[in-house]
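Below is a structure I'd like to ask you about.
Left out: one protein chain. Kept in place: all the others.
Here the chain labels run A and B in written order, and each chain numbers its own residues starting at 1.
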Amino acid sequence: MTESNASTMTIDAANAAPERDTLLDVRGLRTEFQTARGRVAAVRDVSFTIRRRQRLAIVGESGSGKSAMAMSIVGLIQPPGRVTAGEIRLGGTNLRELSDRKLSEVRGGRISLVFQDPMSAFDPIRTIGSQMIESIRVHQSVSKRMARRQAADLLGEVGVTDASSRLSDYPHQYSGGMRQRVLIAMALANSPELVIADEPTTALDVTTQAQVLELLDRLVTDRGAALMLITHNLGIVAGFCDSVKVMYAGQLIEESESRALFASAAHPYSRELLKCVLRTDRRQEGLLSTIPGTLPDPTQPFKGCSFEPRCPLGKGNPLCQGVEPPLATVQGPHGVQLAKCHFAGQLELKEDQ
Amino acid sequence: MAVAVAEAPITVARRRIVKGDKVLVGALGGLALIALIVIVGPFVWHYDANATELTAQLSAPSAEHPLGTDNLGRDLLARVLTGARTSLGAGAVVVIAGAVLGSVTGLLAGALGGMVDTVLTWLTNSILCFPSIMLAMAVVMALKPGIPAVVIGLSIHSFPWYMRTIRGEVMRIAALDFVKSTNAIGASQGRILFRHIFPHLVSTIVLQMAAVFGAAVLSLAAMGFLGMGAQPPEAELGAMITEGQQFFLTGQWWMAAFPGLVLLIAVTLTTVIADRARELLDPRGEYIVAD
Partner (left out) sequence: MLNLILKRFGVAAATILGASLFSFFLLRKLPGDPARLVGGELADEQTITSLRQAMGLDSPLQEQFWNYITSSFHGDLGFSYTIGQPVSELVRTRLPATVELGLTGVATAVVLATVFAAIAVYRKKKGADVSLRIASSLAMGSPPFWLALVAILLLSVNLGIFPGPEGRLSPSLLPPPTITGLYTVDSILSGQFGTFFDALRHLILPALTIAVGPFAFLSRLFRSQLRNTMREPFIVVARSRGLLRGSVFLRHAVPNSLLSLVAATAMLLAETMTGSVLVEKVFGWPGVGSLTVDAILQKDFAVVQGVILLSATLYVTVSFLADVVYVVVDPRIRAGAK
């Protein structure tokens, strides 16, 4: 029934994806922050792979370590944070072994990022055009004029009307939704292989959200890029991503194909998340507040399952309190799922009890 | 970023004080030592700051006169001790007078508003057009050269900052709910000001006092140096530098060197203390104009 595997096991390996298709391969990534109260691990030994053109969602509540993981991948964890272990392989190279100069060629080149808050993502005293041209010319040896033309084309492509004249506008002259579109345009300027979008729609109102997601969808598909969508909103994941990884307290606790997750989540936490989506439907604020309790204090040493204090199934169970569960493989009706739970595969059984 | 380990600044401050910010503790200790020497020194050191000894003019530092003597044969250590007491004491008076004057006018402008506010704001804007030395010189001319005139001039120059801060804060706080409700209960306006609003501002005011103390001491010394502050034979560090100026360049360096060195050390220490205190209480706060 339950089959325990080495913790580096991933859903992709389990689903036997062809090796050559692998774009990004993260092994045992650990990111720690030095704080006054000691070292705190924001990302705890995370392993996963992204295939070319794959749409992957990383879901978790704020503080679960998903943004820290994204920044760790591109080597932009700011002090006092530091990546302390693991490999991040893009193609054949381990990004952790690259110099900052070499890594800079990857950032905005092969891997680009779209950030949450379009208000503060631009230099306020430089025009949109100059910032776009800058991004283009860092990676491509083209003339300023060529870069400007490219930038105008990109702006047009993301739906900015009168693109070439709006290049001379300053960020504050754009609306929030437009700024997010420009950010997306910039992220795609150098035809990346992977786009990491960190809560790209959180700061926007609901109608704009849909448009921006649609745009992201179209551009990523057109350019054949893979997408890693980081969100706390399971609602926008369905129908948008192929597979989902659920993050909790710095660990991946469930890895499933989207279909499988929405049909039958393999981890109690994912189930609670899904219930929240159903309950609150389109309202995203306060989405997760309906799961009682909060994330564990990261400064305390972890023992047992990190979700145990909030878990409807395992709360108070000596096994869950004492032993950290392995990442177990579950054969569900929609394929293989991985869940870091002692009761993976028996959730229905336990719930009935 | 992702980890929920953000700490309240006050927690950081408390820990840093408890653990001991070495620089802050060192600077505080240094300043306390100077204060102690300056207060106790004149009683312990047996020389009179104004007693001339005509047989020992301009003698170099020795066992008898550790800092040497000046051109009138006065013991320099005794003069530096009393001079430092005068300079630092007058600096403290400036800072306190400025804070009191600024607090009162600030409370008035903020609480009364209207004409009082307009006039006071206009007045302080006008005062701030002058460099502090320029204003002090004008007051010296209006009265007479001496430390009192300089203290008045520098106090006038230093009060607008407090006034502006307190005025703004009074207006902000007066709009808050708890003050409105206190008002509704029927508490008098003066009572609200002093019981509820003023306490909010104390740390801001004290920090600013610490930040401008050094500048006040330097300005006082500058006025003394120009001959508009302390008048002879009174010992004051700035004036002592003037007295030693002509001998400084001809080999009798000690007359001007020691008073300047004491100024340098004392003011640098207060600057460091003010900086550190500000960082402790307000880690992201910006420096304020210290003049």
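Criterion: a residue touches a chain if its C-beta (ideal position, glycine included) is under 8 Å from a C-beta of that chain, and two chains touch if they have at least 3 such contacts.
These figures come from a predicted structure and were not determined experimentally.
Within the whole complex, the absent chain has one touching residue among B:Leu54, B:Cys129 or B:Ala175, and that is B:Cys129. For the chain left out of this panel, the touching residue among A:Leu24, A:Ala41 or A:Leu113 is A:Leu113.
The missing chain, though absent from the display, is touched by one residue of A:Gly92, A:Pro124 or A:Pro333; that residue is A:Pro124.
By the touch rule set out above, subunit A reaches the unshown chain at residues 71, 74, 76, 78, 100-101, 104-109, 112-113, 115, 117, 120-126, 131, 134-135, 138-139, 170, 172-173, 186, 190.
Although one chain is not shown, part of subunit B still touches it, namely residues 122-123, 125-134, 137-143, 145, 214, 218, 221-222, 225-228, 238, 241, 245, 248-249, 253, 256-257, 259-260, 263-272, 275, 284, 286-287, 289-291.
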